[in-house]
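One protein chain omitted, others in place.
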Amino acid sequence: MKKIQLILLLSFFGHVIMSNEVNVYTSRHYDSDDLLYKEFTQETGIKVNIISGKGSALLQRLKSEGSNSPADIFFTVDAGNLWKVQKEGLFQSIQSDLVLSSVPENLRGPNDEWTAIAKRARVIFYNPENVSEEMIKDIDYEDLSNPEWRNKIVVRSSSNMYNQSLVASLISNLGEEQTESWANKLVSNFARKPQGNDRSQIIAVANGEADLAIANSYYIGIMLSGSAGEEQLVAAKKVKMAFPNQKNRGTHINISGAGILKSAPNQKNANRFLEFLISKKVQKTMVDKSYEYPILESIRPSDEIASFGTDFKEDQISVKSFGELNPSAVRLMDRSGWK
Amino acid sequence: MNNILEIINLSHAYSKNENSITGINLDIQEGERVSILGPSGCGKSTLLRLIAGLEKPSQGEIKIKGIKASSRKNLLPPEKRNVGLVVQDKALFPHLSVYSNICFGIKKNKTKDDIASELLTLFKIENLKSKYPHEISGGEQQRVALARSLATNPDLLMLDEPFSALDKDLKETLYSEISLVFSERKSTILLVTHDQKEAELMTERQIMMEKGSFLE
Partner (left out) sequence: MNRFSIWRLLPFAVLIIFTAPLLIVLSTLFGSYSENWFHLYEFVLADYIISSLILVIGVSILVLFLGTVTAWTVTTYNFKGKKVFEWALILPLAIPPYILAYTFTGLFDPFGDANNFIRSVFNLKDSTIIFPNVRNIYGAIVVFAFTLYPYVYLVSRSAFINQSKSMQEAARLLGLNQLEVFYKLALPLIRPAAIGGMMLVIMETLSDFGAVDHFAIQTFTTGIFRTWYGLYDLQTAMQLASLLLLTVGIFYFIERSSRGDGIYTSNNSTFSPNEEVNLTGLKALTAFLVCFIPIFIGFLLPIVELSLWAYEVNLGFFNNKFLENSINTLSLSFLTGLICAALALLINFSIRYKPSILVGRFSALLSIGYAVPGLILAVGMVQLLVYLDNLAFSGFDIVLTGSLLGLVLAYVIKTYALANSSIESGYERISHSLDDSSKLLGSTSWNMLGNIHIPLLKTSILTSVLLVMSDVVKELPATLILRPFNFETLAVSTYIYASEERMIQAAAPAIAIVLIGLIPIVLLSKMIRSSRPIENRE
């Protein structure tokens, strides 16, 4: 009797279990996503409960909660984290025909544990006033270690997961030894100590502090939209975007992705939620609001992003490899002095 | 005659030798007024703290009204001893008025007012009733402290250098006034002081103390 009272009391503080809902752990936090979740509820009557946070922290919470976890969906912007959940065996295979038929195979887990929801490319930004078309044409990531770029490159800190994924993909393509000598030379090409985020790298190039910036594609979309303020809009208009490695394996791609957990209490709803995320309508909203690339071929990226070209070659290397190689990448960057 | 206080072979040691006491024996009868005279650091304040139950002796025992109150093993908590202690810095509660200070220890609500007003009159402090401790003079504070400790009608009232911070004229007035109160109420008093004159004026029996022991 006492125990029941206690539980009643605690459930007041705690999570009250309701039937028609889907519980999402997400490391994406865009205002536009919140609107999408609302739309999902309107369409289906299923309430979306959100906990957002860093991918690794959420993963840890998932692991601790074990089979008792209330989470249905794990949704993250970092492929490495998807791979980690997959490796822990926490995902179940996606059964939805709709998902399996619309998402290309290389954008799903090896046994359909997860599916990509959107893509972003890690590209090079330059200011055409300082860098000639000749110099930037057909540039590869490998070229960034050349002496001609001494003190001319800006990039954010190696603590950032996008840099870690990029280096992991290079290790996978070139091997550890070659990547390390590349990283050593790249560090000596830095125009300044790594600092700020991708956007401040783009601004540094726009202002002429450096010639090249390594950054994610969607940042330029946000800056061009004007939502980030006048100053960033002005800066964004000054720069251009180059897709590296077009003559060979293609530009490095990272994904936002999601999967359904084995312990999911609301499996059906979780399935509907995934199908909703890859529906044409949602994909269109997503690319328009978060400036990512769509995973459905029939959808065009947002105008801001499309203006830099939509038809570029993507590195087909699997997400698994940069998940696996991420720790090696971090150690390699430590050794090379990439702060 | 009843023994209020009985101390048998009492010792208490501090890590520094100062203030320690050794082998103290003392009996005080009901209504008796006794003083202990000695230089500072001789252990007389320690003795009072032991009697009050604020410290535990390392040897010997203390009986209050025949009941064993302190020994090396047992300690009756101070709030259950019904003894009073007035110290030099008065320790008035700064957030309470004079009246509330005096009433603090009175348990019975019915008689509270009567006891308090009797004491206010007795110590000639009726006009200070609603003042706060920091608003009155040192001599007045001492009267309040005395009134407060008499309010609980203690079996034994102990005074630790109560007048030493006051000037000479004030002391003389207080000596006679307060002695009068004590003899009227037949209070049992244990006074500790370094002032021979004070001891003689206030009490009928004087004991000399030095380096933690009584001089017989």
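Each chain carries a letter (A and B) given by its place in the written order, and its residues are counted from 1.
Assume a residue touches a chain if its C-beta (ideal position, glycine included) is under 8 Å from a C-beta of that chain, and two chains touch if they have at least 3 such contacts.
Just so it is clear, the model here is predicted, and its values are computed rather than measured.
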item: Residue among A:111, A:159, A:248 or A:310 that touches the chain left out of view; value: A:159
item: Contact with the hidden chain (one of B:27, B:89 or B:204); value: B:89
item: Candidate in contact with the missing chain, chosen from A:132, A:195 or A:310; value: A:195
item: From A:23, A:76 or A:96, residue that would touch the chain that is not displayed; value: A:23
item: Of A:61, A:185 or A:320, the residue in touch with the unshown chain; value: A:61
item: Residues from chain A at the interface with the omitted partner, ascending; value: 3, 6-7, 10-11, 13-15, 17, 23, 29, 49-58, 60-61, 64-66, 68-70, 80, 84, 156-159, 161, 164, 193-197, 199-200, 203-204, 207-209, 222, 227-230, 326-327, 329-331, 334-335, 339
item: Footprint left on chain B by the chain that the document does not show; value: 49, 52-54, 74-79, 81-85, 87, 89-91, 93-96, 104-105, 107, 132, 134, 141, 148-149, 151-152
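Quick note on the criterion: only the chains that are shown with their structure count from here on.
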item: Gap in Å, rounded to a whole number, between the CA centres of chain B and chain A; value: 78
